[in-house]
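Following: one structure in structure tokens, then a few remarks.
Below, a portion of the complex is reproduced, with chain positions unchanged.
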Amino acid sequence: MAGRVKEFNEFRAKMNERILGEDHRAIKRFFGVDTLTYEPGAVDAKTKEMLGLVASMVLRCDDCVSYHIIECKKEGVTDAELFDVFSVALVVGGSIVIPHLRRAVAFLDEYNAQDAQP
Amino acid sequence: MAGRVKEFNEFRAKMNERILGEDHRAIKRFFGVDTLTYEPGAVDAKTKEMLGLVASMVLRCDDCVSYHIIECKKEGVTDAELFDVFSVALVVGGSIVIPHLRRAVAFLDEYNAQDAQP
Amino acid sequence: MAGRVKEFNEFRAKMNERILGEDHRAIKRFFGVDTLTYEPGAVDAKTKEMLGLVASMVLRCDDCVSYHIIECKKEGVTDAELFDVFSVALVVGGSIVIPHLRRAVAFLDEYNAQDAQP
Amino acid sequence: MAGRVKEFNEFRAKMNERILGEDHRAIKRFFGVDTLTYEPGAVDAKTKEMLGLVASMVLRCDDCVSYHIIECKKEGVTDAELFDVFSVALVVGGSIVIPHLRRAVAFLDEYNAQDAQP
């Protein structure tokens, strides 16, 4: 991995470890619920990641968007499906979402480029 | 239809007609894009409605939540699936979503009750 | 005045008096700054009210929208101009704004109807 | 209890029971974490309720504000302290908070009135 994707993952891993190392009960349990939420249930894991992505995008959190793009790709969401998710976020959230869409697509392109490397 | 569901649908229909009757180009086209967005594409219509629902819930718009619950039910989303969507909205959006979750479930129960009538 | 417009104005006036009667310095000064902001300056009062309206609408505050519709009408903003303001709010803020647009137009219609009374 | 306070508490209790009765793991655990968060820790319960109140107010959730006003009163927060919390919410969140402030003060007055009854 290189560039933005690598940097994002490393800072995320390092700070999550730092935060959980504080051993704060409510914070730790919140992180536990967060993980539990995306496990397959009545709705499968792939769809749940798309739900997490669209929610992150209308709330305009670039890091959350980056995270869910990675998870979507791991669950086999295609780029065409991602653009459908993006379109729902754009229409629900409005033009204020556009700068986040630009960064999301730039992140996706970097993610795909790294995957294509030998 | 009775009660809140009927009232919601009637006000929505009446005011949409009033607004589109104004014949404002940008507003009319926005409504057109809104409709187009939920048509099946790479992502099917059922999943798109779930995306619309979770986005509405984290943005905490009761009317949008009511609308997408109705559309989800039409697309065959089960109540178990709806609660999975609710859980993603709750974890992404936080406890601030809870009052909207209460109203969403009350709306869903009223919707289901009317359907069960002979 | 009748109906929603009257009810809105009465509750607003009563509670503002109650709040300012508490004589809390920061709250009183905030209300003072709020009033000062809409006085004509480099930008005239009419345009400032349109700015207040579009800001209220993308932040999805029905009461703020109602208030600024009243102030816009007092400043001579036409209904055609109001729909242009609405269209900017809709495109910037997304479909999540639509339920607030419906209530805004219903409020505007009630406001205009009362004005038309002898 | 009477009026809005009673109605708020009854709907809240009824729907929480309905939602938890669904036995959805992530939702139940989220409600558990929510309760845990306000238990006294490094910060005492009274201050935590004030934190919950200001957070609810800047996020503009009337029901959350009502709930935390009740909890603040139970923890002995005075009305003067509540107005200080309101002032922080107002300045951080802006004039868009004012309609919620009006409803919060109306709710507080009704809560205090019921308490004063023999």
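Letters A, B, C and D name the chains as they come in the text, with residue numbers starting at 1 for each one.
Basically, a residue touches a chain if its C-beta (ideal position, glycine included) is under 8 Å from a C-beta of that chain, and two chains touch if they have at least 3 such contacts.
All of these numbers come straight from a predicted model, not from anything done at the bench.
*Asks:* Quick one: 4 copies here, how many in the whole complex?
*Replies:* 6
Keep in mind that, in the parts below, only the chains that are shown with their structure count from here on.
*Asks:* Which is the least count of steps on a path of touching chains running from chain A to chain D?
*Replies:* 1
*Asks:* Of the pairs A-C, A-D or B-C, which one shares over half of its contact pairs with B-D?
*Replies:* B-C
*Asks:* Would you kindly tell me how far, in whole Å, the mean C-alpha position of chain B lies from that of chain A?
*Replies:* 24
*Asks:* Roughly how many whole angstrom separate the Cα centroids of chain C and chain D?
*Replies:* Computed value for the inter-centroid distance: 27 Å.
*Asks:* At least two other chains touched by the same residue of chain D: list those residues.
*Replies:* 26, 30
*Asks:* In their complex, what parts of chain C are in touch with chain A?
*Replies:* Interface residues on the chain C side: 58, 90-97.
*Asks:* Would you tell me which residues of chain B are touching chain C in their complex?
*Replies:* Result: residues 11-12, 15-16, 18-19, 22, 24, 26-27, 30, 34, 55-56, 59, 61-64 of chain B touch chain C.
*Asks:* Which of the residues in chain A come into contact with chain B in the complex?
*Replies:* 33-34, 37-38, 41-43, 47-48, 50-52, 54-56, 58-59, 64, 78, 80-81, 83-85, 87-89, 91-93
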